[in-house]
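A protein chain is absent from this complex, but the other protein chains hold their places.
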Amino acid sequence: MTLDKKPILSVNNLQVEFPTRKGNLVAVNDISFEVNEGEVLGVVGESGAGKSITGSSIIGLIDPPGRITGGQINFLDQRIDHLSAEEMRTIRGKEIGMVFQDPLTSLNPLYRIGRQLTETIQTHLHLDDKNARLQAINLLAEVGIPSPEIRIDHYPHQFSGGMRQRVVIALALCANPKLIIADEPTTALDVSIQAQIIALLKKLCKEHKTAVILITHDMGVIAETADRVAVMYAGKMAEIGNVYDVIKKPKHPYTVGLMNSIPKMGQDTEALMQIEGSMPRLNEIPQGCAFHPRCNQVMEQCKKTVPPMIKLEDSNIACWLYPSK
Amino acid sequence: MGPILKVKNLSKHFDVSPPLITRLVSREEKSILKAVEGIGFEIQQGETVSLVGESGCGKSTVARLVVKLYEPTNGEIFFGNQNFSSIKSRKELKPIRRRIQMIFQDPYASLNPRWRVFDIIAEPLRAHGIISDKQGLKRRITELLEQVSLSSADSEKFPHEFSGGQRQRISIARALASQPDFLVCDEPTSALDVSVQAQILNLMKKLQKELGLTYLFISHDLAVVSHLSDKVGVMYLGRLVEWADTKTLFQAPKHPYTKMLLDAIPDLNLSGKARTPVAGEVPSPINPPSGCHFHPRCPWSNERCRTELPTLMDQQQQSVACHAVEENRI
Partner (left out) sequence: MNRSSSESEIQSKPINRTFDNLTRFFESDIFFSFKKSPLTVFAFFVTLILFLSALFANWLAPHQTLDVKTLDLMNAFYPPLWEEGSDSRFLLGTDDQGRDIFSAIMFGLRISLGVGFASVILSAALGTVLGLISGYFGGKLDSFIMRVADIQLTFPAILIALLIDGIVGSLLPKSVYNEVKIYVLVMAIAASQWVNFARTVRGSTLVEKNKEYVQAAKVIGIHPVGIMIKHVLPNVTGPVLVIATLSLALAILTEATLSFLGVGVPITQPSLGTLIRIGQQYLFSGEWWMTIFPSLALVILVLAVNLLGDWLRDALNPKLR
């Protein structure tokens, strides 16, 4: 299955903490994963799992007082987790693009979208005004905005939600980045628009050979878009694998519970399988495996020691049910 | 026995015109938002009926019309045999309010942050004079909390001490306090994580069996709807475009919009089946397209669709409002 795919991003033992007056909260606890060139990696988890913070730490935009306290992030053979703000700014936008959830806040309501596009293009690609504008029009056409030469001079409020998100994707693709981090890009959209945006993202990334880290809580979006999936729980990685393996043959009890609790069409069950309790808050993470209080296959070892991430066929899994050899 | 809820020709219009002075100066016309137009359906006792649609289709407005948070512009709502849309006085409404309750979408805004859980759940009991002594209230509230899998100790806490799923349980307990027959649920699980959603949906099913409840369930999530409902109504821009029992709707949808919606749902079975390309976006409800509102996005629209509004017509298993279906073109 794995050809000689080159990882363009590798995260090793990343640790992100938030110091508060009541102690250190660990938001991301020793996670490691890779993203290969041109692939879509889905990072899925429920609210509080730490997936958004993972995305923010890669791009250097963690809200203070949070900070990276351990591990390494390597992007294109360069270590980026401890770069200065200035250096990070040159990478952000040019090599790594970002698509956020709410297009209303991603676009400046006071600027015409043409201006925002050309500004980004000229910062990273050093084109003159005329060519930057042409490039912007091309990008708008590529993301499916009708009559782009007219709409380039419109303000964000003149676009609908789905159209705005297309503009945001265009902005992210401006400088032809190698990696795009999309944090819940379709959550605020209707289901039919969601389908359009997902299809657009897939098409563009294939054409531009851009890798995508797709952060979402929606398993359906992952199923449609991702090549590989990483499942996060309480700041740790539970399972990473091919999208088919994780969805159809999940190994980690949390993933199993998650997949079974999603109502599926055509399924004729009386009750959905439910996982008792809820994800622990950052200041109440249990000892050992964070999932053990809710796990229906819990063992003594799970309560005491954190399971390491081991490789099992094509997946990586952190669970004492699958001991390393 | 007749249906527990019957809605006839229900409409709700909002006046969204700019202020008078602006209109005089810039000579703009009055704008009317037709949020709901000509809706009619029936719900039998013990059923779960869902209304689905995307944003702007008017399903939340229908929910609020049914619980009389909004007054209808046109049409009638019958609860049991009573035409309660015409009742204006609060006194006369009170006995009906005991029997219809509502659960809301946002668990963080549906509980008063300054009230303890005890008072939140006691409110309907006190308001309807069902129980007024402290001991009786305590007993009933404990009973309700345990019914939603919380404990009596939780009654002393404030809402912010609970998670989203727990807050939704408290909302359900509050709704059940007056022993209603009918619950309107406005996207109760949309703001919850998927595993918590499963807990709440299972709870709702259990309560329906135990207490003989009837649900009107509003949602945009078709998978949830397929799991929970007996009948489904699909809405688009304020109108009902298809109405069928769940199995029929999901296996043999007739209206082009329903088909489009079903196709847009991500396929968790990873079957890799081909999907019809989806076109366009939901137009603004203030100035909807002429004739059938869906015609600009419909691959089967013809001249008649552009000029004439289709009506909901019975077609063997379901009711559909579509010229193409009526003309047997699809």
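Letters A and B name the chains as they come in the text, with residue numbers starting at 1 for each one.
Assume a residue touches a chain if its C-beta (ideal position, glycine included) is under 8 Å from a C-beta of that chain, and two chains touch if they have at least 3 such contacts.
Predicted, not measured: the structure shown is a model, and the values here were computed from it.
> Would you mind spotting which of B:Leu69, B:Ala252, B:Ala279 or B:Ile330 touches the chain that isn't drawn?
Here the residue in touch with the unshown chain is B:Leu69.
> From the list B:Val36, B:Val49, B:Leu65 or B:Leu111, pick the residue that touches the absent chain.
B:Leu111
> Taking the full complex into account, what residues of chain B touch the chain not shown?
Residues in contact with the chain left out: 64, 67-69, 90, 93-94, 97-98, 100-102, 104-106, 109-115, 118, 123-124, 127-128, 149-154, 156-157, 166, 171, 174, 178.
Methods note: only the chains that are shown with their structure count from here on.
> Across the complex, what residues on chain B touch chain A?
It is residues 54-55, 163, 165-166, 193-199, 201-202, 205-206, 220-224, 226-228, 250, 260-270, 275, 278, 281-282 of chain B that touch chain A.
> Give every residue of chain A touching chain B within the complex, in rising order.
Residues 46-47, 160, 162-163, 190-196, 198, 217-221, 223-224, 243-244, 247-248, 257-259, 261-267, 269-276, 278-279.
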